[in-house]
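All protein chains but one are shown in place.
For subunit A:
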Amino acid sequence: MSEKFDVIVVGAGPAGTSCAYTCAKNGLKVLQIERGEYPGSKNVMGGVLYRQQMEEIIPEFWKEAPLERPVIEQRFWMMDKESAVTFGYKGLEWGMEPYNNFTVLRAPFDQWFAKKGVEQGVLLVNETVVLECIVENGKVVGVRTDRPDGEVYADVVVLADGVNSLLGKQLGFHKEFRPDEVALTVMEVINLSKDKINDRFNLEENQGCTIEIFGDSTKGNLGTAFIYTNKESINIGVGTTLSSMIKAKLKPYDLLDYLKTHPMVRPLMEGGESLEYLAHLIPEGGYHSVPKVAGNGVLLVGDAAQLVNAIHREGSNMAMKSGKMAAEAIIEAKNRNDFSESSLNKYREALYDSFIMKDLEKYKDAAHVFEHYPQYFNEYVPMINRAASKFFTVDGTSKKDKQKQIMRSITGERGKLKVIQDMFRAWKAVK
């Protein structure tokens, strides 16, 4: 029989590597299998890495990790065709230790993180696809890869195989996702000089900014667009739920082109050269979509467990936290030498006890509400823009009259009762 490990981790993204790293650091024999040429070669995210959960794994990682810029400003745009209502927060304290979050490029970052795991003793095998879990007597005992002599065995298999988690599906932990449970996001990395970025985004050396854009960025569909500043490039992307895309017959690349040439966005991109084009599914089903996360000899972490907070665009932090908690449960299970579902359920308990499931529960109906009541994106955003335009245009009308006109135009368009209903529904969804 082939070699047996304590743990096999499938996937070398933030969730898988956090788990592999923590297990190896605690003396477990870990095999990590990645399908890409190297960790990060297949991984995509908008580009915000949160400090807190990363630091729980590698203290002061910012001193050596390949990061782009610390984010010191978060902007939000409610964008219409030729206007935008904006708000945000800029705080210089985010530009100093211990920082809040960073922009990153996944290819270098994931490689670096995986290398830290290897330094702890993780055996990392790239360019290898795990075809299925080997199940014996109702227990996962290993995985079968696509290589000759491809079976490898372990006490616990951790599925960190991403949003589609074919392995989770194979085990019957979840079904094929519905189109409203996943978002399709496309993004481009656009080359732009440091000086231009600093000028256009009002930044100084080693300061970054993020912009989240709602409304016309998705042509009024449920989703968001984003612009993040790297050192010498910009990540620009847009995503909507697959169901919206189907309903509105949108092509993701058309949406991105629309965004890039939007008069509110174009000046920021001017003269930039496209370096990379990426696309990925994002699990946005939230609380209700989280599958079974622990079984006999198997755990699900990160995107594979659908751990993404779409409202706050958090995902990599949840991936890392879940990977770490999975590792802790495995270490305990190893001490008991019991890898059954009830033993590994410690992970499930920890997960539901953490901010991850608490946050997902808070917004458990949000996606559903916004999906079924598209007026938030396609009516209210333009309405707010018109209201702001009216309010700030100096035309001799008294401010009091302006307020009245604005209120009348809002309630007039949708009816007073409907507006109150809409507001109450939205508040309930995110309260």
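Just so it is clear, contacts are C-beta pairs under 8 Å (C-beta built on N, C-alpha and C of every residue); 3 or more make two chains touch, one makes a residue touch a chain; residues count from 1.
Here is the rule we use: contacts and distances are computed from a predicted model.
Participant: Can you match the unshown chain of the complex to its UniProt protein name from these: "Acetyl-CoA carboxylase biotin carboxyl carrier protein subunit", "Tryptophan synthase beta chain", "Electron transfer flavoprotein small subunit" or "Cation:proton antiporter"?
Facilitator: "Electron transfer flavoprotein small subunit"
Participant: Where the complex has a chain not shown, which of A:T145, A:S165, A:S343 or A:N385 is the residue touching it?
Facilitator: A:T145
Participant: If the hidden chain were put back, which of A:T86, A:T128 or A:S243 would touch it?
Facilitator: A:T128
Participant: Hey, which subunit A residues sit against the chain that's not shown?
Facilitator: 2-3, 31, 123-125, 128, 145-152
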